[in-house]
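For this view, one protein chain was removed and the others were kept in their places.
Order as written gives the chain letters A and B; numbering starts at 1 within each chain.
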Amino acid sequence: MTKYIIKRVIMALITLLIITFVLFLLVRIMPGNPFPSERMSAAAIAKKRAEMGLDNPMMVQFWNYIKTLITTGSFGNGSALYNGAPISSVLPVAMSNSFRIGGIAILFGVFVGLILGIAAALNRGHFWDVFCTVLSIIGVCVPSYVFMIFLQYFFAYKVTIFPFYFDSARFLHSAIMPALSLSLFSMSTVARFTRNEMVEVMDSDYVLLASAKGMYGTKLVTKHILRNALIPIVTVIAPLIVDLLTGALVVEKIYGINGIGKLMVDSITGEGVDYNYVLALGILYSALYIVIMLILDIAYGLLDPRIRVSSSKEG
Amino acid sequence: MKKFKAIGVAILAVVMAAALCACGGGGNEPAPSGSGADAGEKSMTYTLIYGNNEGDEVALVAQSLKDQWEEAFPGVTINLQPMTKAERLDKMQNDNYTIALTRWGPDYADPMTYLGMWTTGTANNYGFWSNADYDALIKSCSSGELAGDYDARWAALYDAEKLVMDDAVIAPLYTKANANLIADGVEGVEFHPVALNRVYKRATSATGTLNVMFATNVMSLDTNLATDGDSFEIIADCIDGLTQMDADGAAVPAIAESWDISDDQMTYTFHLRKDATWNNGTPVTANDFEFAWKLAMTANVEYNYMFDSTVGCVKNADAILYDGGDVDTLGVKALDDYTLEVQLEAPVSFFPSLMYFPTFYPINQAFYESVGADNYGTSPETFLSNGAFVLSEYTPGTASPKVAKNPAYYDAASVQLQGINYQVVDGSDNALTAFKNATLDIAVVSGDQVKAVNDDATLSKNLKVTGAGYMWYVTFSQTVNADSNGDFANKNLRLAFTNAIDREFVVDNYVMDGSLATFTCVPPQFAASATTGEDFSADQSKFADVCSYNLEAAQGFFETAASELGY
Partner (left out) sequence: MKKKNLKASLNAAAVEAYIPKDEDFVLEMDQDITTDRNYASQGFWKGVFTRFFKNVRAVIGIVIIVLIIILAVIGPNISGHGYAEVIKITNDSGKKVLAKSLPPRIPGLHKLFTGEDYDDDFGDSTFLFGTDTMGRDLWTRVWYGARVSLLIAFVTIIIDMIIGMSYGLISGFFGGVADVIMQRFVEVANSVPRLVIVGVLATFMTKGIWLVIVALLLTEWIGMSKIARAEMLKIKEQEYIMASKTLGANNFTIIFKDVLPNTIGPIITQIMFSIPTAIFTEAFLSFVGVGIVLPQCSIGSLISDGFTNITTLPYQILPPIIVLALLMLAFNFVGDGVREALAPRIEDM
């Protein structure tokens, strides 16, 4: 297992390098200008491009970027966004806001989603099942930002329970509404998948056998049904985690949260296209995604001994 | 095995359904084909580009233009193409568009801030229009022989404006207004259409603090790098320049107690007050100005053009900016700690009012160098204030920057507010709810929310419409390029399009916030004559023969254009 993990980590680093390169190329094809200006002369803009090294051959630029990234751990300065402030002065705050709110959302969404899904599967065709179906459909059909406005309208305006806008001094208090609205999509997805996976597993022969042997109740559900149903559910949860952690653009905008989602959109659709921000955020997103997928693959092994056997044979 | 077949059939069914749907009109634009007498073999199809991140009303205005033009001219098709502002500017600057919806806000209180845009070779001359008489006129008004004779210059600017309008280089649409909601008990906030939109030095509120809405993020607190109104607002809260704006927008003393103007009006000597200090205790001296101005010259920044011969005419600015001259030759000199001498290349009637623009604000050299250029202005610790407020909470990207009263301000006694809490608000609907919730004391609403406010007896008392300064206009590319076939090089076609726009209808139904329908290429309300105080564009009907809402005239122009172009 250790050997397998080491191998995967090395592979992850190589993947990250490839991703950086692909992003590096793509971002330079995008329409828009890294130095948007309505007043500067063409010569002045050309000078700025030269200062940022954008006139060098692509490979030289890439090599310089990677070298700076590895030796100093710095993503460099922005160009269009925040007028060239170092990315290190912007990113940590945005990351901490998005990660904390996303973390609450994912915990809440997965927890409630699992419970709802299990309840629905065990009461197939009855109240909880219908409730779960309806909730999951509302959860996927109504975008999270509409929920956000709804919550804001009723719980910050009609009844003043929560602050109307995000206030970092009262973090937990002001994180509840955005986290709740963000969690609805993951809650619906998890609930629906759990329900369907459970139903599938409950119909399988070995569950029939287990119940025939007299096993019932919690033990049957946790030991036989849930454990087998969990594998595909974990697959669904992993990308949801990455998406939630990397922020939700519109909710962040509505609630005035200085987060990663907003940063990403600002760096592309703001005044100009800020190459370094797009790259930094892209690398951050990929790194998160790869780490979570790595954990997921290891979790597969823990959840299902059959996969453990086959992957250790291969690796 | 049969199950697999079933899935195959299902896929096939789905493909067929999708194909049917596509044929059913999913994505196909039923382009009205050219019909009637005007339609020849070529079709008159043009693309209108507009920004989709520049306010909710922009898409509505663009659609209305399409609607009005297609209705006025049978056979014309307008395709709309939304894009980010960055992409739009990129396309316009590289001449890869046909018609664009764009805007310009005045940088200083003189018609030249608009008229300077249409000289040959200027980056903002998106139509690539060129007129030698016009260029000569503008040159003469900005730094030539007319610069010193303020009345003759004013008259010459009218002539220049007429050249632009007669040729329909642009089609002005409307001058934007802000529909501000101001909470009860808030008094004395000054609104200006130019440079600084809101000034709080003399404001009071019932609670002692103000909660103010920002529409966008603060981009930078570095006076040299900031480019947007919200950044300028915070900078001006915290830093005083040589002069400041009074309630009417005129320049009155700030850091400069007084100034002397030489007889030829080309040398300004500013006498600085001795009790002004930065909030780290060091006094504000003339060197701070000299340093800041020279920094702007070398730093390659957006607004350093305000020193050059088109605006400020500071001595040698052109040579330094465009010909690699030595920055030390710039015509600004600290004669002693409290005397600043500025030499100009030509008289500039509005020079004292330029001094309240943030680019001309001071920067403390020792502090700037100790925090480093990269980090200057990225947090309260890396920012120095000499003004009415100090920065109390800020990181780049924050949605809620805050400023607090500066006890060390030389005029602290007259500042009533204890602090201002800004909040970046997304969308007019949200702003209205936040205002009703008392989360905001000053909010800006637009579109349907203004109507909702007007329909509400109590809320409508809080509404105050102020000029936002900038003008929305349509520009036509007059060249043949990747997107355009060059039809708009035809003056009659441009005139036809200009005269077919019902600006009042657009303003009343889509902009709705009190914006003014505009028929002049220099908008009203911001530029007053230095001698008479008269608004440059008060008379909106002066170009009625070439720019008004006149369908008959428009169709006349259009027929001439169509025959000239061979349609």
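Assume a contact is a pair of C-beta atoms (placed from the backbone, for glycine too) under 8 Å apart; a residue touches a chain by one contact, two chains touch by 3 or more.
This structure is a prediction, so every number in the text was calculated from the model and none was measured.
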Residue in contact with the excluded chain [from B:Ala452, B:Val465 or B:Ala530]: B:Ala452
Residue of B:Lys66, B:His192, B:Lys402 or B:Arg494 in touch with the missing chain, whole complex considered: B:Lys66
Selected residue (touches chain absent from view) among A:Leu107, A:Val142 or A:Ile298: A:Val142
Footprint left on subunit B by the chain that the document does not show: 1-4, 6-7, 10-11, 14-15, 17-18, 21-22, 24-27, 29, 52, 56, 59-60, 62-64, 66-67, 79-84, 87, 427-429, 432-433, 447-449, 451-452, 502, 505, 509-510
Residues in subunit A touching the chain absent from view: 11, 14-15, 18-19, 22-23, 26-27, 29-32, 133-134, 136-138, 140-143, 145-146, 149, 153, 188-189, 192-193, 196-197, 199-200, 203, 228, 231-232, 234-236, 238-239, 264-265, 268-269, 273, 278, 281-282, 285-286, 289-290, 293, 300, 304, 306-307, 309-311, 314
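As a convention for this text, only the chains that are shown with their structure count from here on.
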Centre distance in Å when subunit A and subunit B are each reduced to the mean of their C-alpha atoms: 37
Complex contacts: residues of subunit A adjacent to subunit B: 31-33, 36-44, 47-48, 51, 77, 80-86, 89-90, 93-94, 149, 152-153, 156-157, 160, 164-168, 250, 253-254, 256-258, 262-263, 266, 268-273
Parts of subunit B lying in touch with subunit A, wherever the complex brings them together: 53, 83-87, 89-91, 104, 123-124, 217, 219-220, 222, 225-227, 300-303, 305, 321-322, 374-375, 378-379, 395-400, 423-427, 430, 433-434, 436-437, 439
